[in-house]
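Each remark here refers to the structure printed beneath this line.
All protein chains but one are shown at their positions in the complex.
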Amino acid sequence: MERITIDPITRLEGHGKIEIFLNEEGDVKNAYLQIPELRGFEQFSIGRPAEEMPRITNRICGVCPEAHHMAATKALDALFDIDPAPVVKKLRELFYSAFYVTDHTVHFYALGGPDFVLGPDSNPAERNILGVIHKVGVDIGIQVIECRKRNHEVIKMLGGRGVHPVAGLPGGWSKSLTKEERDTILDFSQKNIDFALFSLKIFDDIVLANQAYVDLIVSDAFTHKTYYMGTVDDKNQINFYDGLIRVVGPEGKELVKYPSKDYAQHIAERVEPWSYLKFPYLKDVGWNGFVDGVDSGVYCATPLSRLNAADGMATPKAQEHYERFYETLGSQKTAGLYAPVHHRLATHWARLVELLYAAERMQELANDPEILDPNVRPIVTNTPTEGVGSVEAPRGTLTHHYKTDENGILTDVNLIVGTTNNNAPIAMSIKKAAEGLIKGGVVSEGLLNTIEMAFRNYDPCMSCATHSLPGQMPLEVQIKDAEGNLIGTQSQYID
Amino acid sequence: MTGNGKPKLAMYWASSCGGCEISVLNIHENILTVDEVFEIVFFPCIADFKIKDLESYPDGYIDLCLFNGAIRNSENEEMAHLLRKKSKVLVAFGSCAYEGCIPALSNLTTKEATFNKVYIDNPTIDNPDGIFPQLVSKVDEGDLFLPNFYHTVKSLDQVIDVDYYIPGCPPEPHQIWAVLQVVVGALTEGLPLPPAGAILGAGTTALCEECSREKHEKTIKRFYRPYEIQPDPDQCLLEQGIICLGIATRAGCGALCPSVGIGCRGCYGPPDGVEDQGAKMLSAIASVLDVGDESMEEDKLEELIQEAVDTIADPVGTFYRFSMAHSILKRVKNGKGAV
Partner (left out) sequence: MNDQFEPVIVGFLCNWCSYRAADLAGTARIKYAPNLRPIRVMCSGRVDPQFVLQALRSGADGVLIAGCHPGECHYVNGNIKALRRFMLLKKTMEQWGIEDERVQLLWASASEGTVLAAAVTRMTEEVRALGPLRWGEKVLIDNRAAAYAVIQEAQHDR
């Protein structure tokens, strides 16, 4: 059996490799996504004081430590049975919104954007952030750097540090906001809104105005009909910080809506011997293999799925763009609600809609007079037992579950991490893309990039750079016969 | 990949979280200077060079390699050896590579317990056949391979020779930029590099020097968990009974955590002259714990001190939070050895 290995997968957080097997005709028989790493946070957190978890679980991911910090802090709220004061929730959500702005910005410009702004078949030398700059203007790179800079300043202001924040406490936050800080954040939030609208305009001008790209987005190779998960408020609008977890089916029908403490009733995880990463699926539907459809418990948790799982956005400009998103992609409206969009590449657009929402939300919260209340650090006296906390990480619903003894020392920990939710759908997307492109054993240059695009729209947990892709993606694909003899190579930019 | 005479830069992550990469990017506009000066030749986070490319480079091809992440499995170790061969200057970048960091907390448990917790014994697992990830697994189409998860997490210098260390979890951007400027100066103007084995991008003494809180004589009677009191915003946290590892931690970060009312946990590693950060912290805490005096009966003394000591939750996990791989004892007993 012929075999193609792509190792390592690059431009994601962590390590991964893809193994593709061809049948006798040279068509794709199967493709496997292997994650070769494990650190074991669930085990070594046992014996640690629970209040240390916001700072320990930060280190699960240095790109989205804010997400783990927040999920952990909310788990502590539940553990100690405290409902935080309104100022605490607002301060946390303000911090979290700044994080969303910087994180989504970087993914669009450095990872997802180049494929669209320049096109999947464009010259690979140009297909990176530098090419984006050439196409849309040299100010772009500086704007992206400035966006990251100001939002990381907010993260540091509120969380203590630019990476791996520390301020989360059970029922509280370790520092309050001063008036000067609030005014700075207000100013930044307007700049963020302008930047989000600008980014959406780029998407309009460069992607939506180009029929070839639109065809790509709606093509079958990149379409999967699965369940979609997201967190919603009491109006079924997206909220990244808090709400109920909602899952809708491929036709848009709500399957279930539950508080995070019930997560174990709805999610189960499978193990395959060829990957260290587990495969979550919906218990309410059951596991039916790596397949699409209403009978398959495979679900995804991405910006696209959040938009699909919600009925709308909670801020006005984002809501406008939400509607435009569904209308443009031809979604049928029934009883005032849009049917889900299944085109995975549309996730890049959904991400920009969320970027706008995060910026508007930041402004709303900064304008709230309660945000200056200094009473953010309560004294906690309850005896801890067990608690679950969840947030929407940019890459998916993130759940932390802690059990402790009466001294608050952890006795058990379970975590369902953002990208983990998407392990099965990512694998399916890779396989479908490979099937569509490799025929008769012929490996084309388009394959190399398309496999990456199939992976990339999920924003696998490593967003990066304001620039610095060489444009020439050196990649070598080896084709071996059943005895392992090399019979052909396809490579680009390897001397 | 055509060469163009610029010095070659690589950044690799072993068992890490990506925070070091983000911290590098947080030098913001200075990244444009890095791009001007260096040619990136291996950096899986942001560029698509594969292992095959790295293998094809001549030895010493890479001028500066920033290696972050701890050595958790056989793939991490293989990459460490490979990058050592291909690099002129190799830096243990960040706490994981320097001294183990958070992944090394796994040395307080065992591989067996870890696999059991992750794949068998948890509230959401669906694994009735008790499947564990395998080094080799047979699927219909052929064999699939995974690296070997070691029993013990090691620091980078426990598997290869390291030229320099940059401590921090992650190293602060202003420190990263300061170090890069030194390297750029060496490469472009022939300025001298620091002595081999040096710890760069940090101070030499304890964090207290950088902390703006007021410090008085320490006469601590007991310790509090961070949610048990509302600390005074201006006074030293340790003096108020909040555990802060600043007294046993190298300066360099600017005392960020204490500035927002949270005790330091030592991510910059020990100051000069200290081998085992956790033991030194233990000693320092005991020195400032003002409980019991020479006028008391032996039994009473023990009772009082025990009460005070019992207010410290999880001493090993707290004092060794970042430095487990560099500690004297390195791991708990596991019946399996260190690898």
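When the chains are written out, they are named A and B in that same order, and each has its own residue count from 1.
We adopt the following convention: contacts are C-beta pairs under 8 Å (C-beta built on N, C-alpha and C of every residue); 3 or more make two chains touch, one makes a residue touch a chain.
Bear in mind the structure is a predicted one, so any value in this text is a computation, not a measurement.
**Student:** One chain is left out of this view; which of B:37, B:113 or B:316 touches it in the full complex?
**Tutor:** B:316
**Student:** Among the options B:74, B:116 or B:240, which residue touches the chain absent from this view?
**Tutor:** That would be B:74, which touches the missing chain.
**Student:** Based on the whole complex, identify which of B:172, B:239 or B:276 touches the chain you can't see.
**Tutor:** Final answer for the missing-chain contact: B:276.
**Student:** Identify the residues of chain B touching the omitted chain, counting contacts across the whole complex.
**Tutor:** The list for chain B reads 74, 77, 108, 135-136, 143, 145, 147-148, 150-152, 275-276, 278-280, 282-283, 285-287, 289, 291-298, 301-302, 305-306, 308-309, 312, 314-317, 319, 327-334, 337-339.
The definition used in the following text is that only the chains that are shown with their structure count from here on.
**Student:** Once you find the CA centre of chain A and the CA centre of chain B, what distance in Å lies between them?
**Tutor:** Between these chains, centre-to-centre, one finds 26 Å.
**Student:** Considering the complex alone, what residue numbers of chain A touch chain B?
**Tutor:** 1, 3, 6-8, 10-11, 13-15, 19, 21, 29-30, 32, 34, 36-40, 42-49, 51-52, 55-56, 59-63, 65, 80, 110, 141-142, 145, 148-149, 152, 156, 159-164, 166-167, 169-172, 174-175, 263-264, 267-276, 278, 280-281, 287, 377-380, 401, 407-409, 412, 414, 416, 452, 461-462, 464-470, 472-476, 493-495
**Student:** Which residues, counting only chain B, touch chain A once they are in their complex?
**Tutor:** Interface residues on the chain B side: 1-2, 15-23, 25-26, 28-29, 31-32, 35, 40, 43-53, 56, 72-73, 75, 101-103, 105-106, 108-109, 113-114, 116-119, 122-127, 131-134, 137, 139-142, 144, 146-147, 149, 169-170, 172-173, 225-230, 253, 256-257, 259-262, 265, 313-314, 317-318, 321.
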